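All protein chains of the complex are present and in place, except for one that has been dropped.
The block that comes next holds subunit A.
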Amino acid sequence: MLQKAAGAGIELLPREPPIQPEEMFDWIWAIVQAVSHIVWMGCDFLGWSTVWVRNAIKKKELQRLNHQFRTPTHLAVTFTEEQHIRLKDVTRFLELTMSAGVRRVSLYDPWGKCLRMRAQLEKALMNEEVEFFAEEEFPDLKALSFAVQLLGPAAGRQTVVNSIKELLSSEEPLTAQQLDNILLTRGIIEPEMLIKVGALPTMAGYPPLSLRVTEIVSLRSLPTSRSTFHSALLDYSRRDIRLGK
């Protein structure tokens, strides 16, 4: 009897219309959007946002602007993590810079690993017209088509201190030009572009006074393929250099 009544009751209630496929699609879409918003917010806070989007845009732009690169005459590299300093990678990178038309490359690391690599680099690039020099060696750059400067820990702030030592005996008040000239004799020249290699967001002690208006490009590892190197150059090419104006 009860069953019958219950059954009758159920029959009396209006039936729930089955979920339409379009509605289901709306629900799924809303859930996907909510999840993606949460993920994006998290990534944005961590500074990882839009990495893949940026890469995709870069790739497209790279194809479009392949011929519009601005190549720096002097390109510098500062390593913030020791594991990225590998002979094979550095050799390949130097070959790429040479072929792009860069005339001078400065390689710096606070461990002195690049300096210790000099003989091996000379051997690896013996078929190329490359001149290697360390801090305080200063070859005639005009005569060279491609020069590589190897800088170690002593080239950092200590170079500024050592340069000032040379100026102490001056009779006249010091000028910025005098300091620049002394730094020049120590081989410290401002690069137009600096590639910061590694995850640490610091210059790791790169000769400080030479980074006044240098454009900084941050990369996780040293570019060793044509596409990654061109992508870094593209990044540099798009920069607007204002020099105080």
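Quick note on the criterion: contacts are C-beta pairs under 8 Å (C-beta built on N, C-alpha and C of every residue); 3 or more make two chains touch, one makes a residue touch a chain; residues count from 1.
In this section, contacts and distances are computed from a predicted model.
Trainee: Per UniProt, what's the omitted chain called: "Alkyl transferase", "Protein odr-4 homolog", "SKP1-like protein" or "Phosphatidylinositol glycan anchor biosynthesis, class Q"?
Mentor: Not shown, but named in UniProt as "Alkyl transferase".
Trainee: Specify the residue from the set A:A100, A:A134 or A:A154 that touches the hidden chain.
Mentor: In the full complex, the listed residue that touches the missing chain is A:A154.
Trainee: Which positions on subunit A touch the chain that was left off?
Mentor: 45-47, 80, 110-111, 153-154, 156-158, 160-161, 164-165, 167-170, 173-176, 179, 199-206, 208-209, 211-218, 239, 243-245
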